[in-house]
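With one protein chain removed, the remaining protein chains of the complex are shown where they sit.
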Amino acid sequence: MTPASPATAAPAASSSPRIFGLAALLLAVCALPFLVSSYHTFQLTLVLVYAIALLGLNILTGYNGQISLGHGAFYAVGAYVAAILMDKFGVPYWLTVPVAGVVCLAAGFLFGLPALRLEGLYLALATFGLGVSMPQLLKDKHLEHWTGGVQGIVIIKPDPPFGLPINQDQWLYYFTLAVLLVMFTLGWNLLRGRVGRSLIAIRDQPVAAEAMGVNNALYKSLAFGVSAMYTGVAGALGAIAVQFVAPDSFNIFLSITFLIGIVIGGLASIPGAIYGAIFIQFVPNIADEISKAAPWAIYGVFMIGFMYVMPVGVAGAIRIFWARFKRKTGGGGHQSG
Amino acid sequence: MAALLQVSRLHAAYGPTQVLHGIDFVLEEGSITALLGANGAGKTTTLRALCAMVKTSGEIRFGGARIDGRATEDIVRLGIAHVPDGRGTFVNLSTEENLRLGAYVRKDRRQVEQDFERVYAYFPRLKERRHQQAGTLSGGEQQMLAVSRALMLRPRLLLLDEPSFGLAPLIVREIFGIMRAINQSEKVSILLVEQNAAMALDLADHAYLIETGRVVLSGSAHEIKQNDAVRRSYLGY
Partner (left out) sequence: MDAFLNQVFAGLATGGIYASVALALVMIYQATHHVNFAQGEMAMFSTYIAWAMINAGMPYWPAFFLTVAIAFILGVLVERIIVRPVEKAPVLSVVVVFIGLLVIFNSLAGWIYTYTIKVFPSPFPKEPVHLGSHLFSSHQLGAVSVTLIVLALLYVFFRFTPLGLAMRAAAQNPDSSRLVGIRVGWMLALGWGLAGAIGAIAGMMVAPVVYLDPNMMSGILLYAFAAALVGGVDSPGGAVFGGFLVGVLENVLGAYVIGNELKLAFALVLIVSVLVVRPSGLFGKIHVIRV
């Protein structure tokens, strides 16, 4: 399985049909909350939240090759930072998001430092430990005053500002969408340039990268920090959308859900984060009809199946399909895949 | 003498790189045959091809039956023992455990115990170190161990890959002497791959010279030794 390099992952946006296509997509996305029910809008908001989290994990695991089985922990930190700031300190919801981001940036960077010494499997082990032990940490008696212990914290749903004529769910959708656009643009710029290439070089040929002057230690720690920042921002947004944080929602299965998301969506791919988010938000909804356990059985089968059949994920498959389609129709211009 | 091993049009590749471009040779039963050539000529690849450790095309016949396309583990059961370059010692196991593994496919328990004694008779140093961890043996002792492990199979054909590598000439002479004894008393045929052409030609009955994946010269050891080109390029005089 060889995830794509940025040259094929981020298509050149300078071509006008591309810009037109993206603009049309954006328009459609903005129109959605008026076309569907409040509950569906809420679900779509969660898709956006997960997409940000998945981009975070993808930066670390897809682009930089550091396996994390514990990203649910950073999501939890972001969520709790937002909840505690709002509940205990009355901080406005929109301010908690960047604060959560900064806190997780620091936390991720700090965790990334000892992680520097861990390769592949061992890092997976250590992050697995982080993911498994997180709920216990959140329930700790010493922190109960802040975290609310087992009961967690309830958050009040924010109202749309400036008296806009939309409901709360719709506002939250646009708010989250705005944050997503900022984060994704930031990420796109970061990943298609020198930073992205360095991350990939470290993933594929760490010794050669170091020999060519890339500061492996710095980039790897930064990748951890930035990745945690994205996931922490998502956590904050998620907490605001769900209006509730409790320790048991942030267990190892959340981390595994994120892993599934990037595997299905496509490693080292920005659109992959969105495909993956759609998958992890809607599959449980559909599968829940069958049984409480069914979504996870499906997840497991998909995870394994994708490793055999479609290791490049949905994004990769689309890319390959699109390239074949273009070749068949004699399309010129940018050849991708 | 019948041909024990017949190799025709043998090609082999490592991924996209072709290494053997059509090797043909024959090994007579009971003989010691040497494959000579410089580094990278394809000698080791030929031995690995015989044991299906590399992708091949062409024909390999052992005792008349084709063995190309069969798995390594099955080829071993036909009586071919391969001493790979680098010895292939199980470094974390004891000397005795290494030897016991050599007889893994055999079902005749009592004879296996007798073979331990035979092998220790050839190489008394191994007996002294029977319980020692194999990785702590000296280079020469590990080579003796590797050959002994192959002998524990009671093979019809012994493949030796660069047995002299990294060893002092005195040790090599000792090992080669034992090889001759084994060949004569136990009728084990030997296919020997060697960079050290002089020592190989002293031991072997026949020899083939391989250059860049092809056989370029063949004949009795005596003939090859006299060959001018060989003398100049490989024997140094």
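For reference, chains read A and B in written order, and residue numbers begin at 1 within each chain.
FYI, contacts are C-beta pairs under 8 Å (C-beta built on N, C-alpha and C of every residue); 3 or more make two chains touch, one makes a residue touch a chain.
None of these values were measured; they are calculated from a predicted model.
Which of A:Q136, A:N189 or A:N285 touches the hidden chain is settled by the complete complex: it is A:Q136. Note that of B:H21, B:R100, B:R125 or B:R214, the residue touching the chain absent from this view is B:R100.
Checked against the full complex, the candidates B:V76, B:L160 or B:L209 give a single residue touching the omitted chain, namely B:V76.
Only one residue from A:L48, A:L69 or A:V226 touches the chain missing from this view: A:L69. In the full complex, chain B touches the omitted chain through residues 51, 53, 72-73, 76-77, 81-82, 84, 88-93, 97, 100-102, 104-105, 149, 153. Counting the whole complex, the residues of chain A in touch with the unshown chain are 1, 61, 65, 67, 69, 114, 117-118, 120-122, 124-126, 128-130, 132-133, 136-137, 139-141, 207, 252-253, 256, 259, 263, 267, 291-297, 299-304, 306-308, 311.
In the analysis below, only the chains that are shown with their structure count from here on.
Distance from the chain A centre to the chain B centre is 57 Å, each centre being the mean of its Cα atoms.
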